[in-house]
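One protein chain is absent from this view; the other protein chains keep their places.
Chain lettering (A and B) follows the sequence in which the chains are written, and residue indices restart at 1 in each chain.
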Amino acid sequence: MRFKKQALAWAMTSVFAFSMVLTGCGSNNNKTSATETKETASQPASTTAAATETATEPEPAKLAPVELNWYLPAAPQKDTKLVEKALNDYLKDKINATVHLNFVDWGSWKDKFPVLLASGSNVDIMFTAGWSQFPQSVAKGYFADITDMLPKYAPKTVENLPKVLFEGARVAGKIYAIPTSKEIAHTNGFGYSTELAKKYGLEEQLKAFQTKIPTLEDLEPILAAVKAQDPNVSPLGGVYNMNFAMTFLDFDPVGDQNIPGMLYKNKDTIVVDEYETPEYKAIFNTMHKYYKAGYIRKDATIVKDATADRKGKKVFLIGGTTKPLANEEIGASYGYELEQFSITTPFITSNDTQGSMNAVVASSKNPERALMFLELVNMDPIVNNILNYGVEGTHFVKTDVDNVIDFAPGLTGQNSGYFPNAFWEFGNQFLNHFLVGQNTKKWDLFKEYNDSGVPSKILGFNFDAEPVKTEIAAVANVRDELLPSIATGTVDPEIFLPKFITRMKQAGLDKIIAEKQKQIDAWLATK
Amino acid sequence: MLRLRNRTKSRSFLYELNKNKTLFIMLIPVLIVLIINNYLPMFGVILAFKDFKMSSGNFVTSLFSSEWVGFKNFEFFLNTSYGFSVTRNTILFNGLFIVLTLVTAVPTAIMLNELKSRKLAKFYQTAMFLPQFMSWVVVSFLAFAFFSVDTGFINKFIVEPLGFEGIQWYSEPKYWLYILPLVTIWKTLGFNTIIYFAGISGIDTELYEAAVIDGANKWKQAIHITVPLLTPLMIILTLLSIGRIFFADFGLFFQVTQNSGALYPVTLVIDTYVFNALRVMGDPSMSTAVGLYQGVVGLVLVLGSNLIVKKINKDHVLF
Partner (left out) sequence: MTSIAKKKSNIQNQISSPTNILFHLIFVIFVAFCLAPLILIFMVSITNESTLSTNGYSFFPKAFSLQAYQYIFRDTQQIIRSYGVSLFITIAGTFLSVFIIALYAYVISRKGFKYRGFFSFLVFFTMLFNGGLVPTFMIYSNVLGWSDTLFILIFPLLVSPMYVIIMKTFFSSSIPDSLVEAAKIDGAGEWRIFFSIILRLSTPALATIGLFNTLHYWNDWFTALLYITDEKLIPLQFLLYRVQSTLEYLIQISSQSGQGAMTIADLPGQSARMALCIVTIGPVILAFPFFQKYFVKGLTIGAIKG
């Protein structure tokens, strides 16, 4: 059980370009100045004090007892009941609420949460995210509009979380969720085995990419060298749905990446059909050249999971996101040393800010109390750490160093009765205690990384897909049919790209783009 | 006139109820399950004609107060360039599966029944049933081990040693016209054989003994006794499959083909089309609409075939 939990959470972290070390290091990162709470003896000073104040603000005597149901995707924990009890004992004096933590395992999440929401089941707080149908859920009316209630019931959260994060939680100007404070920007790039790089004598060339961002064309000498020296290694790998045009050009996706119609990165607010841009075509042409040269595996269009090949060092350049230290963490899990370089500059889109949020469900009978609880989750270190580490003495113990904890004697992240390892779901991460052995350099790097991120021109805009859902459904199949072979270079884009564009237009692409443009223009007009 | 007929109808129903009280009581347990599990939730089909919005804390009231949108939720699959090919693929593959199942399962059951060694027969039966347990994901891995361009068994050990270039199995639709039926038969034969085998077991052995006395050989017995007595079962199972002809086996068409876009002209069926289409939006109204459409087509086809069966032999009808 433990192994799985840890593994899952680990995978999720990487997916959302998150950070946490395999051995279960607690993690936190934030744009704000919280990073000084690291291993030094200093208390998470001001925040803690502030949080305690907030928590005592409402008069507990006046509050009638309520029950709150919180649903989150995470591996179910053996000692959840125990932790709930500790949490609720603490909450009683603060907000007089009994909170139930409902962990839904990852595999069931996508089936279960829509049913819970639609059936009007007893849910008060629901985890949500851009990748977990946040905009659709808002459109369906599942989540409560908390714009007006926020300042009243969660004032410190509003004050402390980076403003840019709240932009992602807005739909049509209203706020529908409280985002988790997490890394905000993204960069795309590649990782590679240092051992292989040395073997092929490519170290210098690859190092150069760290200072000068390469284009796809710039990679050719590398790929050619790998191909020439080791025919068993696929120089560029290639995976189903890995659209290098998208990763190199880093277009602003205007919401869900699977819905076509995008903006050039930081240029203007005109929605274009990305497949008709010369930049896309150039990349597809290069990909086709690479495919013919054998840099890309022949079955790239259907390989969905290349993990095994990557672990087995059968792929040289491994595509992905390149947050700081990602190479170390992923390298550790692959079992060899990885180095990385970026192919884009840090960029912040709504997708990045919507990575992890918690919404108050519209049918909740106690939205105020739910917000008061979320306020504690985001601002009260005691609540936050119970959620992340469980009960002190049972699951974790304090160490001599202030704010650094260890698992209780005999326990590890793998056999502890409570270690969801989902720090990024439980509100403000910088309230987390640190686990012994955690890399402390990381947060400075992250802060720097986040600060360097350039926000999208339409950050805070959420596309309402309802008016064109028929067209979206239609283009999805055209895309699935033709794009994988074009994007992986398997077929000649000179022939297939025009065909693809025609088919997309037949399926209603133009209507989607017009709708996106219309909504963006309307949104810009209100700003 | 009408009222009169109604009255006699209801009177005769009460009469039947009274006469066959026990029989009606025997129906009750299943009826309870059907009502709770199937008929009570059936109101949900109106979701297909609504633009669902959660307006209160309750699904039912929200559903009824949601806006009627007519057939808008059906458009995404009826109104596309895929409409024809998807319908054709679904019906032709399923039709083929129905025929293939009939012509393989019945002879297999008869052969199994005739084997002299009962022990071996049981062993074969068990072994044939095994593929049924392999999830489509596992089957897709096995298929990939066979058909992979670089490492697949077929290319590595058959095609390339013969001096040909490796076949791109996952981008050549024509091969899948054969692969998919083969995989289906391989996976379901054991299951279908058991039904017919049980049917044969239920045949009165006196019939065969009488045939032996009349000098009929095994072949004649099979043709004149076994097959005719299995006919009702064959007809019913075929009718049931016809009802499901618009429902494709998602795992087969999605997992086993690795959802390869290049194969879509042949392998895209309703269920995979809808899956791709709704992956982005996850709209419950649209998926309900598809289910309703599939059901209606199935119902029409079954009612039609049932009528034909009725004309030929009244005893073999589904209802």
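The working rule: contacts are C-beta pairs under 8 Å (C-beta built on N, C-alpha and C of every residue); 3 or more make two chains touch, one makes a residue touch a chain.
Remember, it's a predicted structure, so these values are computed and weren't measured experimentally.
Remark: the absent chain touches shown chains A, B in the intact complex.
Across the entire complex, the residue among A:Gly120, A:Pro420 or A:Gly508 in touch with the chain not shown is A:Gly120.
For the chain left out of this panel, the touching residue among B:Tyr124, B:Tyr175 or B:Phe250 is B:Tyr124.
Residues of chain A in touch with the missing chain: 1-4, 6-8, 10-12, 14-17, 22, 76, 78, 102, 104-112, 115, 118-121, 130-131, 186, 188, 191, 239-243, 246-247, 253, 257-258, 304-312, 314, 318-321, 326, 330, 333-334, 351.
Not every partner is drawn; the one left out touches chain B at residues 12-13, 16, 20, 22-24, 26-27, 29-31, 33-34, 36-45, 47, 59-60, 111-116, 120, 122-135, 137-138, 141-142, 145, 148, 151, 186, 189-190, 194-195, 197-199, 201-206, 208-209, 212, 218, 221, 229, 232-233, 236-237, 240, 243-244, 284, 287-288, 291-292, 294-296, 298-299, 302, 315, 317-319.
What we mean here is this: only the chains that are shown with their structure count from here on.
If you average the Cα atoms of chain A and of chain B, the two centres end up 40 Å apart.
Listed in rising order, the residues of chain B touching chain A in the complex are 51-59, 62, 72, 75-77, 79-82, 148-150, 168, 170-171, 258-262, 264, 268, 273, 276-284, 286. Residues of chain A touching chain B in their complex: 114, 117-120, 133, 136, 140-142, 240, 256, 258-259, 297-299, 301-302, 304, 362-363, 365, 465-466, 469-470, 472-474, 476-477, 480-485, 490, 503, 506-507.
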